[in-house]
Structure formats: structure tokens, C-alpha cells
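Below is one structure, written out as C-alpha cells; the observations come after it.
As you look at this complex, bear in mind that one protein chain is not there, while each of the others sits in place.
Moving on to subunit A:
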Amino acid sequence: MTATNPRIVTVRQNILKANDHTAAENRATFAAAGVRAINLASSPGAGKTALLERTLRDLAGQVSMAVAVGDLATENDAARLRQHGAQAEQIVTGTICHLDAAMVQAVLPRFDLAGLEVLFLENVGNLVCPSSYDLGEAARAVLISTTEGEDKPLKYPTMFNTADVVVITKMDLADAVGFDRDLCRENIDRARPGVPVIELSSRSGVGLDTWFAFVRGEGA
């Protein structure tokens, strides 16, 4: 008997196809319930939770909102968000550094989706891993703060390249930290040519009207 050549099978399949499949199910669930799901990603401390707190407070009574928030270990963010009267459910990811579509799907039964207009999916603070995982969101917002350096978009090209809108936060600190606005916007445009950019401060309130329009799905 002679040795046979090894059998090589050409596959050409997306490694994350299971996640993409679940994300498509989530997207259909959101569409059927009329919910706009917004995935928020940024590095730790860029101000995702602060922006959501301000949004929940300012749009209370106008837009029906809730939050699913991912964190490695604590429930601190959900507790912060609940103080503003909205439902906030924590997804504790353990050692996993990102939300995936299955984690989101598992938490959805805790929400009354039919009564919601906007569901925020606050990702784990991380500019690398969340970029690979579609959650089924209608839009992905990537935040960068004025305090963290203008080159982030080029250091984390995948995250910014998948953004539907880029939000520059902490604009009230821009002068104090010598933030180079033009350079930051140039780098954002290199990572994602033509992406809308919103400059705002959750503390001072500057720029929030544009953000609120995006939240409502009225464009950035």
C-alpha cells in the first residue's frame, strides 16, 4: 500500500461566523421591537458611562432608554446608571475583554424591548477586542477623550474603522491638556475616511445636542 497525499480541504470561512449569526438574530430582534441598539466602545476612562449618565438624565421623559453594560468584574457601572431612573443590566464578562453577541442575547430577556426606543450596549473598556464582535447593533459609536492622545485612531485602526460615529469626549479639558483638535480629526479620518465626528463634553454639555440627535437616529 502506498502512502496517500494528505487531504487538504479549502474552507475560506469567517472564524467569527457563529458570533455574526447570533448578531444577526439580535439585529432582527431589535428591528422587530423597534429598538435602536447603539454599541459604545472606547478605552477605559474615556467617558462612556459619564456620557450615558448625562444622556439618560437629559433625555428622560423624551426617549425610552435602557443600558446593557459590560465589565470584567464589577457592577459599579450599572449601579451608576440606575441612579438616573433607567434600567441598566450588568454583563459581567469575567476574563473576557469584550462583549459578544451571545452575551447580549442572553441579557435581552431582562428588558421589555417593546417599550424601549434605544438600548445602549456599553462595551468593556478596550479599543482592540470589541472591534471584532458585531453585537447586532444599529450603530457603533467609538469614543476618544481629549486626555488620551491624538494618535489613538492610528494605534487602534480596526476599532475606529468600524465606527459609524466617533465621539471626542471631555472637550471641556481640551485647552488644559493641549489637545490638538486638527491632528485628532485628521487621524480619525485616516482610520475611517468620512466618518462623522461629534465633539462634546458630558460635564459642560457642549455638543450634546448633536449626540442626542445621533441617539435618536437622526444622523450625526
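General remarks:
Assume a residue touches a chain if its C-beta (ideal position, glycine included) is under 8 Å from a C-beta of that chain, and two chains touch if they have at least 3 such contacts; residues count from 1.
Following the convention adopted for this analysis, contacts and distances are computed from a predicted model.
The chain not displayed here is annotated in its UniProt record as "Hydrogenase maturation factor HypA", chosen from "Cytochrome bc1 complex cytochrome c subunit", "4Fe-4S dicluster domain-containing protein", "Hydrogenase maturation factor HypA" or "ABC transporter ATP-binding protein". Considering the whole complex, the residue from A:Ala18, A:Ala32 or A:Ala213 that touches the absent chain is A:Ala18.
From the options A:Met159, A:Cys184 or A:Val215, the residue with contact to the chain not on display is A:Met159. Listed by residue number, the positions of subunit A touching the unshown chain are 4, 6-19, 96-98, 100, 128-129, 131-132, 153-154, 156-159, 161, 187, 189-194.
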